[in-house]
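A single protein chain has been removed from this complex, and every other one stays in its place.
Chains here go by letter, A and B, matching the order in which they are written, and residues are numbered from 1 within each.
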Amino acid sequence: MIIYVATVVVIAIIISSLIAVFSKKLLSSIIAMGLVSLGVSGLFFFLQAPDVAITEAAIGAGLSTAIFVIALKRVKKGETKDEE
Amino acid sequence: MKNETPELFKKIFALSVIAVLIVGFFLAFTEMPKGWGVNVNGRVSRLYVLKNVRTATKSLDSGKFFAKGVKPLRTDVAYTPIEFKKTANLEDGAANVVTSIVVDYRGFDTLGEVTVLFLAVSGVMMLLFGKRKKERKKKTEPSLIMYVGTRIAFSVILLFGIYIFVHGHLTPGGGFPGGAVIASGILGLFLGRRGYSPNHMGLKAFESLSGIAFVIIGLIGFFSVHSFLANFLPTGIIGDLYSAGFIALIYIAVGMKVGSELAAVVDTMITDTEEEWS
Partner (left out) sequence: MLDAILGWLGVVLVSIGVFFLFLGALGIFRLPDLFNRLQAGTKSTTLGVVATTLGVGLLAKGWLPFSVAIAIFLLMTNPISSHSVARASYRAGVKLYPGTDPDECAERHLEIHEEGEDE
């Protein structure tokens, strides 16, 4: 049973990492990266490493996504100032 | 532009000097001749042997742990007696065995991880912090729902983070996830109210004090059990909150350190600063 769930999760990870690489918008890349982290934390949970899963979910899917979004916001602000 | 680049190079140079110093510190600490400092390999094997084999050989009475008529296969190997409600060493004492390895046998490694995180945070702060702050012109004032909701949710999230790192030796989790959870709660506070800024000096002092506490706990082990980051507390009954020796203490220090560091990163990134973009 769990192998099928894990297979679905792996396929989702592959698809979202492809989105993260090939997407034109940076914001969608960041969100796809957050999805990758979420899937990886699920995989860690399936592999009986709940410690690593919690860490990955808190840092990878939560904090680093937020920090990337903030950094993107700052960079965009700089770009618009440049154009002016 | 002309004034900005040397500043950046200066900062990067200072950062690399700090990195080299810290690496040198670690090398000096680990590669010193035996008898002078902390020998990591010796520590692991010696502690393990001391704790397991010697206690086992002390209480070895041949035939005591076997039914009548059954003889042990080998008499030269020590058989550890199993006593319930008492734990002989830290590895048996922690309900979450992973933490007993991460904090005890590989405690030095954990100290290194914390230092790496500190380096990353200081790099971010060197690059971004300290610029003149701009008065924000409100484009989007957060709504009242966000304001009240984040205030209520922050207390719950803070409590959950503290729970994670206080129960690090019992349940999955530990200092790093607990600190990250606390930092996400603080991120929620930033989103909930405009112009929120925590006390920077307080954060820095908190972070440094918890880092010092980590080293002091290690040094207590060094002076009482003659090896750095050795357990000096009773291990208690497995599964209790007050068990597993100093793992809980170390994880409290790590959790507070990681939480305040990541909160400082979020603060530095999110606080609007006036910058000259080249």
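Structure notes:
Criterion: a contact is a pair of C-beta atoms (placed from the backbone, for glycine too) under 8 Å apart; a residue touches a chain by one contact, two chains touch by 3 or more.
None of the values given here were measured: they were computed from a predicted structure.
The missing chain, though absent from the view, touches B when the full complex is examined. Residue in contact with the omitted chain (choice from B:V98, B:L127, B:A153 or B:V166): B:A153. Mapped onto chain B, the interface with the missing chain covers residues 137-141, 143, 145-146, 149-150, 152-153, 156, 191.
Criterion: only the chains that are shown with their structure count from here on.
Averaged C-alpha coordinates put the centre of chain A at 25 Å from the centre of chain B.
Looking at the complex, you find that chain A touches chain B at residues 50-51, 53-55, 58-59, 62-63, 66-67, 70-71, 74, 78-79, 81-82.
Interface residues of chain B, counted against chain A in their complex, comprise 96, 98-99, 164, 172-174, 176-177, 180-181, 183-184, 187, 262, 265-266, 269-270, 275, 277.
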